[in-house]
Each structure stands twice: as C-alpha cells, then as structure tokens.
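Please read through the structure below; I'll follow up with questions.
The complex is shown incomplete by one protein chain, all other protein chains being positioned as in the whole.
Moving on, here comes chain A:
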Amino acid sequence: MNQPWKPAPFAYVRPGTTEDALTELARDGAKVLAGGQSLVPVLAMRLGRPSMLVDINAVPELRQISRSNGHLGVGATVRQRQVQYDDAAAAVPLLRLALPWVGHREIRSRGTVCGSIAHADPSAELPAVASCLDATMVVAGAEGVREIPAAEFFTGAMSTVILPEELLTEVRFPVAEEGDGFGFGEIARRHGDFALAGAAVRVRTTSAGSRARISCFGISDHPVTRDVTEQLRSALDATGTDPDESDLRRALADHADGIADDVVDTGGDAHASAAYRRQLIAGLVSRQVARAYLKSLRPHREGKP
C-alpha cells in the first residue's frame, strides 16, 4: 500500500536523561524534538531533513516548572498550556498575557515555551516575552552549562546562539515585583496566526519614577527591545501621573511614530508592508504602554497581570 510519507526518513531516539540527550545530539544531523509544533511542519514540507530526531520528552528533569531566587524556571518540555494555567507561572504575568496569543489551544497543548524560544521565529510571541523580561536561557552542552541573557541570545530569523549539539534545558523568567505592570498585544490576520506585528511591555513604577521597556516582534528578524522611559515620562508630563487610559494613550501616540521608525527594520513582505507594520507598532505600543503603566500604579497581585 502507498504510504503517505510526509517527512523524509529519520532515526528516532528517546533518551531518558539530559546527558544521554546531549550524547545523541552530538551526532551529525540530529535535531531536538520537544513539542514539535514548529518542527513537524518544517519536516512535513521537507524544508528540514534531519537524519535523527532526539525526543527529549522522556527526560523527567526537563518537565519541571520551578521557582527560585526571584526566577521562574520553565523546563524544556513544559507545555505552553501548562504554563498558561499553572499557579507558579502566575508569578510572571507577562507570560500569561502572551500565551493566549500563541497559536491555538490545540497547538499550546503540545508546544513548549522553550521550543518556541529556541525556534526563534521572528513573529513569535515568546521570544519577545523573553527579551522584554530579559530572561536567562540555560543551555547545556558537552562542555557544561551556559547561561545566556536574552539580549545575546537571538541572532536572526530562526537563529540563536545555541549550537547544534546543545540543548536549551530551561528558560528563567524574572518574577514580577511590586510596581510592575505589563501589556501585550499583537495584530494577526486570524487569531492564532503568526503576528504581523506585536509588542510586549513592562513598566516598573517606583518612588523614583517609572521605567518602560518594550519588545516588538514581527517587525524584524528578531525581537527588538527598546527602553521607552523618556517617551513615557514626556507623555506623563502632558497628562499628569494619574491619567485616564485613553488620555495617556493619546499622549503616547505623539511619540509612537518615532518609536515605530526606530524598531521596524523589515522591508515588508507578502503579508504587510513596512509602512503598515510601523502603523501597527505605533498603535500597539501606545496602547500597551498606557495599559502597563496604569497596572504598575496598582499594588501588584500575583496572577492578576
């Protein structure tokens, strides 16, 4: 009978420990399989033809969500959907804001947080979250473990500093502190599709004032992070420090074009022109910075982003 083979043949191995996984990954043509929600389509279209898939789903320590030293550690095979509803994960409100935008429920059932970050799709949500929060990527290799800050992690479209024989074992997100407020928004043609443009925002308000940081995606070959504290301060000068959300958004809009011109460096593609993406970013950033600022004024409660 004719078999409907979609992917090219590959050897399959399911190690039980991280060390064994690393031994397997050292072989030529080996590729990590975690959730597979980005990898399998690539295989189905035969854009990727790895000679071996190393299924890390049987490694117990990679399945953990942990909390320590002000960080939330998310293991390599922790599903996106698990993080969305896990109580411990509520300590990182930006993850909870962003996860409903990642694919669909059916994709999040299997897709992993680490996998999305390691895949580094330019229009994916979680790399932007990692960048905005300056998360730490824990990468294991034959030589030992490297801890890489987000700012040094993404090198281009679908490219990171992870070497083929290395494994992203965990991502550590800093947990929210008193005075943190977050915003997340994106525009896609259909909910769940890859974003045409999107923005993740963190505002931290202390007695010394507010600091704002944005990470935009879908507008470059990697998430673009900027400090927009100055723009927020100027907007607050115009509205007062306890403004109405729509007033603040309008005040921020005066600075949004400049921010958009700065962060959007794509030349545009079949889905949207660069000019359209700049408009989207201008709108998203003013809306989400306003939202995040107002959230940062309220006493921070875990689980309520």
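The working rule: a residue touches a chain if its C-beta (ideal position, glycine included) is under 8 Å from a C-beta of that chain, and two chains touch if they have at least 3 such contacts; residues count from 1.
Keep this in mind: contacts and distances are computed from a predicted model.
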{"item": "Listed names \"Ech hydrogenase subunit A\", \"Acyl carrier protein\", \"Rieske (2Fe-2S) protein\" or \"2Fe-2S iron-sulfur cluster binding domain-containing protein\", with the criterion being the UniProt name of the chain not displayed", "value": "\"2Fe-2S iron-sulfur cluster binding domain-containing protein\""}
{"item": "Residue touching the undisplayed chain, where the options are A:Met45, A:Ala142, A:Leu163 or A:Ala275", "value": "A:Met45"}
{"item": "Absent chain, residues of chain A that touch it", "value": "1, 3-16, 20, 33, 36-37, 40-41, 43-45, 51, 53, 55, 57-58, 60, 81, 103-107, 109-110, 190-192"}
